[in-house]
Structure formats: structure tokens, C-alpha cells
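The structure's right below; bear with me while I get my questions together.
Here is chain A:
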Amino acid sequence: MAAQPAYVEFDAVSKSYDGVSQVVRDLHLTVREGEFLTLLGPSGSGKTTCLMMLAGFETPSGGAIRIGGRAVDDVPPRKRDIGMVFQNYALFPHMTVGRNLAFPLQARGMEKSAVAERVQRALQLVRLQGFEDRRPGQLSGGQQQRVAIARALVFEPDLVLMDEPLGALDRRLREEMQFEIRRIQRSLGVTVVYVTHDQTEAMAMSDRVAVFNHGRIQQVAPPEVLYEEPERPFVATFIGDNNLLHGRVHSVAEDICEVAVDGQIVKAFLVAPLDVGQEVSLAIRPERVSLAPDAGLYSNEFEVRIEDTTFLGDHLRMQTVVCGSEFVIKIPNIIGHGGVLPGDTVRIGWTTTDCRALAPDLGPAD
Partner candidate 1 sequence: MPRWFLLAAVAAALAAPTDADPLTVVSWGGSYERASKRAVMAPFTAKTGIEIQVENYNGGLAQIRAQVETDNVYWDVVDMDFADMVRGCDEGLLEPISVDALPPAADGALAAADYMPQTVTDCGQSQLFYSTVFAYKRDNFGAQVPTTIADFFDLGKFPGRRGMRRKAFSNLEFALMADGVPPDHVYAALDTEAGIERAFRKLDSIKEEIVWWAAGAQPPQMLADGEVAMSTAYNGRIFNAQVLEDQPFVVVWDGQLLDTGGFGIVAGTANLEAARQLVAYAAESKTMARVSQYISYGPTRHSARPLVAERHLETGTPMAPHMPTSAPNLVRALHADWEWWADRGDEMNERFAAWLAR
Partner candidate 2 sequence: MAGTVIASRRARLRAAALTLPLIAFVGVTFIAPLLSMLTRSVYDPVVADALPKTIALLRVWDGGQLPPDETFETAAAELLAAREERTLGQVATRVNRIEPGLRSVITRTARKLARVETDSWREAMIEAADAWAEPSTWRAFRRAGQSITDQHYLHAVDLDRDGSGGVVAQPESQRIYVSLLGRTLMLSVAITALCVLLGYPIAYLIARAPPNKGNLLLLLVLIPFWTSLLVRTTSWIVLLQSQGVINDTLVALGLLGDDERLSMIYNMNGTVVAMTHVLLPFMVLPLYSVMRTIPPQHMSAAASLGASFARSFWRVYWPQTLPGIGAGSLLVFILSIGYYITPALVGGRTGQLISNMIAYHMQQSLNWSLAAALGGILLACVVALYLLYDRLVGVERMKLG
């Protein structure tokens, strides 16, 4: 993957509508050729603005965007040769599916026979052969989605942007389409920049995910790395469940540190360099916490009182308090774990490597 050359580059890009508050700030991002990169974040985090700047519908207030090594500041959207799938598909309701697909080809002055052939190929790609004479209004949501994707691909762009394309679909269809989009992207080898606020979608589809918050990228990494090795509290909590403990660095030894949390010492793995006395957040995945019947099994062990338990089939979810903070534990549903009841006091523990001392979030004021 790393061998692929960079195709899209955001270089210190910022965007402000009113000149005061910045929607996107000092953004550096590289999308590699053939990569499926997702911009993930809550609404208002700047991910859609980034996409629109890339498509050319918004102009950056600062910095530069390069596509294929060429700065595109002065290139209007229609000349950027980027396929785009919009949130509500933006299919043209007065045209048939066939004419929707032919539209970008005709705009490029392509010959009639070539157009027809390309349209057929695109329909085949999204498995909608025989639908060319229908109007968008006569199609189901999923079918419209496929047409929108086909239209974005039919003129064979090197880069396709998708702006929350699955938001309007129900869950089952959404999963099916996630797979479908991934299949198409792989078979064509096209570069995709995908925007979503749904972290499972991002995890399922992407080669890499850029997590946005406050107009900045908090972390860019492949999904499994984001999950296993979050670098900042926002990423740790946005992707999957996580327990956060806030404390102050007590001592540092190579990549291990001791952190004082509410008067107790927790041993953690250092993600970024920290100094003694600095404030720090610790992230511990609920499923990485174990019940420890005997003391001394884990480097971090606490006696806690279980406030509440929820049975969720494959696992048990327990609510408790550790070092003064709310704390969740997920225990696999195996023999011996069912005996814990609310009100019981148990010993829990986790290893140093499962407890990550995170770098601070990149906030809005920085």
C-alpha cells in the first residue's frame, strides 16, 4: 500500500466562510492512487467541506490542493474529471437512467455508439442491465444508489468522491451497498474519497480512515490501527467503546509511564512523548479488562463494586467506577462469568499495553 504514489494532496488547507471561524484548519492529507480513504467525523467536523473543496465547489481560504501533482485551485469542477456521488444521489429526475448515465459522456462530446456502449458497461458494473429506460422515480433507493455510482464512474474518472452516499438507505441495504461499492472500487482500481459519520461503515470499507474533529484530522490510519492504536482521546472514543481515565504523569520509563489517577497509580503504554506532571488521558478498551480472581495477574488491578450488569448474548456488559470515573467492562459469555451480580465486589485488571496514554486532542483553539 505504501508503495503507491500520492494522488491527492491537501497541503496546509484551511477554509473559513466568515473570515473568523475556521471550518477546516491547517489540513495535511495524502490520498494514494487506488486507495479507498474515508473522511470520518461528526457533523460539522469539516469532512464534507474538505470533500467539496476537493470537488471544486468550495475554494480553500488557504493552502493548496493537488491532484496528480497539479494544483487545482483554478480548475473549475467540470474540468477536474472527478466522479461524485451525492448524498441524495442527485439523479436527474426528468431523464431516464440511460440518459443520466450518458450525460457526462455527451458533455465530453463522445460519439453516440461509444456512449451507448459505455452506458451498457456501467449498468453491467452496477448490475442494472435493462434499466436504462426507467426513470429514477421508478427505482428503489438501492437501485438509485447504484445508478448514481454508475454515473460517477461511467466517464472513467481516476478519482471518485462520495458524500454520505448510503445515509438514506436502511441498515440491511446499507451493508449490501458497502460491499458493492468496495467490490466496484477494487475491480476498477479507482481512487475513492468517501465521507461518512458512521464509524462502522468507515471501518468496513476503507483502506484508511481520516478521523475529523473541530476541522482537523485527529488521526489517519487503517481501520484496525485506529481501533487498536488510537492516538488521541477523540479517536479512542469515536471508534468503538473505550474507557477514559484522566490523570497526571507520575513517572516515565522508555515507553511505559505511571499515571496518577484520582490518587491511584495506573501503568500505561506511552503513545506520544510525555513529561512528568503533564495531564494525560488513558484509554482502556472494555473488552481488554478481565475479572482477576487472584491478585497479581495484571499490572493494573482494582477492587470495584459492580453497579449494574447487562446480558447481551455473546458478552456481559458491566458498569462500575474506577478511580472516580465511570468504567465499562465487557466480559465474554463463558462459564464462570455469569455469577457476577450488581452489588458484588470483584477484582478487575488489565495489562500495561492495553492501557494507552494518549496525546491530547487537536482542539479548535490551537
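We adopt the following convention: a contact is a pair of C-beta atoms (placed from the backbone, for glycine too) under 8 Å apart; a residue touches a chain by one contact, two chains touch by 3 or more; residues count from 1.
Criterion applied: all candidates are chains of the complex that A comes from, given by their letters.
Owing to the predicted nature of the structure, the values given are computational and were not obtained by experimental measurement.
As listed, 1 or 2 are all part of this complex, and the one touching chain A is 2. The touching residues of chain A, when paired with candidate 2 in their complex, are 55-57, 76-84, 86-88, 90, 92-94, 103-104, 107-108, 151-152, 155.
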